[in-house]
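Have a look at this one.
Removed: one protein chain of the complex. Kept in place: all other protein chains.
Let's turn to chain A:
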Amino acid sequence: MEVLDIARWQFGITTVYHFMLVPLTLGLGMTIAIMQSIWVRTGDEKFLRMVKFWGKLYLINFILGVATGLVQEFQFGMAWSEYSRFVGDVFGAPLALEGLLAFFAESTFLGIWIFGWGRLRKSLHLAALWCAVVGSWASAYFIIVANSWMQHPVGVELVDGRPVMTDIWAVLTNSTALAAVTHTLFGALIVAGMFLIGISWYHLWQRRRDGIDTVVPVPPGERRAGLIRRLTDASTRVIVGEAPGVPGRDRADHGVWLWSLRFGAVMAIVAFAGTGLTGDWQAKLMYEQQPMKMASAEAACHTGSSFSILSLGDPGSTDCSDVVTLIEIPGALGFLATGEWGADMPGISDLEPQYQNQYGETIPDDELYGSFAGSEVQYVPPMWVTYWGFRLMIGLGGITAFGALVALWLTRGGTVPRSPWIMRLAILGILAPFAGNIAGWIFTEIGRQPFVVAPNPDPSGIDGVFMFTAAAVSPGVTAGEMLFSVITLTAVYAVLMVVELFLLVKYVRGGVASAMPELAPAHRDGDGGDDDASDDVDGDRDRRDDVLAFAY
């Protein structure tokens, strides 16, 4: 393999991996901040339990996102030094701003939140969490500003063949960035929503299975009148119980899971609507800014306005003659791209000659391009990836929102059905929005090829600012070094994912008590025992007040 291919695989692997962790951090962080706010306002213990339980899972996941984020910060210089030199005047700024304005706050205040239980006033402790969460959202914004500049370079002029920043405000308010960051954050909220649904479902199901909660029919006389209520009200009612032998399995526990489940479902549905609106905005921008990406997302070979539901062809093809469109909606594509039903959108066979004309048929014969110098440029990204990536993203988002809607309806009686299969489906559903997010990113990054910095198609004042991916890789780094790093990082990442999943499963199964030792009498040995007796075991401790509420 060429150095370029290895470097691209490495960027793909490390970035996709990083972005399996980040959406959960973004979405769950916001969720926990909302829960803690409600707890501080109402004092309802149920919300404290939610904060503690979801917070524990959040931290197990958070750290792996931080750790893998380090690689992201440095690998532009390591593997993509020519890219770093070319874009350095504009691209480094959002990364540095992320550190200064977002990441410091996120990390410092998260440390304060984790260890601050019982040491800070409740309101101050809550404020620390909000600072951390806002920091993480701001961090997402700055990273997407950087990425969006690669999709749509703005705020620069070309000086000696290199883009030089002239307007930071234009870079920070890049239309591509504003659309992408809102889209990404809604995507993260869907991830968190399904995470809440799946895990809460599991616990409600276990409570029923253990006979703690029972379901009884509502007598017909007590049912409310009216057609709508007849349809939405459940015909059964849950009798919430408790299991004295299991720490945390009390009546409040039921409320923790039911509230989390419903909140997650509502959040997933609302956020899906949000991704729809922002995605539509993105599509319209893409039609203007990266028409080839839009066309290849549709495998739209010929100029037209039909939205393809199913097209078949040779996977990996970049050649239009292989594509057969089986089902399509006439007019819909034009509507998506321009807002006008039936408007024509340029197809690949029209765009390709335009691109060849504007950016050359071959890569310049310059030694910078190494073995790619003089080779023919393939302007059509691998359509198999863009076409299915686009559909997978939308399809999984839709399935997720539908699943959340079904979850709301199925739990209207106050608990979940007994069926183990629906419970398993709810857990499996956690993965769907993760996959959707990844599909979206793979689509948009592969769809940008063969450029690492995509050119603006229309004369916009910022013309000629583009870079081929083939020119971006580090010239001085050997294939052996790249292989060493990609193999090492992939192996380390794989092992850490296994550990993360193991820990998440362990703490999920433990329920709220896994995050709240105070719910369990100390030194249980299986038979309970009363609290006074177990306190004596701790006689070697200093005053109990001194014990850290949280410690590594």
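One rule holds in what follows: contacts are C-beta pairs under 8 Å (C-beta built on N, C-alpha and C of every residue); 3 or more make two chains touch, one makes a residue touch a chain; residues count from 1.
Operating definition for what follows: contacts and distances are computed from a predicted model.
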>> Just to verify: the chain that's not displayed, which of "ABC transporter domain-containing protein", "NADH-quinone oxidoreductase subunit H", "Cytochrome bd-I ubiquinol oxidase subunit 2 apoprotein" or "Acetyl-coenzyme A carboxylase carboxyl transferase subunit alpha" does UniProt list as its protein name?
In response: "Cytochrome bd-I ubiquinol oxidase subunit 2 apoprotein"
>> Please identify which residue in A:A225, A:L326 or A:A551 touches the non-displayed chain.
In response: A:A551
> Among A:I34, A:I60 or A:V266, which residue is in contact with the omitted chain in the full complex?
Replying inline: A:I60
>> Looking at the full complex, which residue from A:G43, A:P217 or A:G245 touches the chain that isn't shown here?
In response: A:G245
> Which residue among A:I38, A:M78 or A:I394 touches the omitted chain?
Replying inline: A:M78
> When the complex is taken as a whole, what residues of chain A touch the one chain not shown?
Replying inline: 59-60, 62-64, 66-71, 73-74, 76-79, 81-82, 84-85, 87-93, 95-101, 103-105, 107-112, 114-116, 119-120, 159, 164-166, 168, 203, 206, 209-210, 212, 243, 245-249, 474-478, 480-482, 484-485, 488-489, 492, 496, 499, 503, 506-507, 509-514, 517, 520, 522-523, 525-526, 538, 541-543, 546-549, 551-552
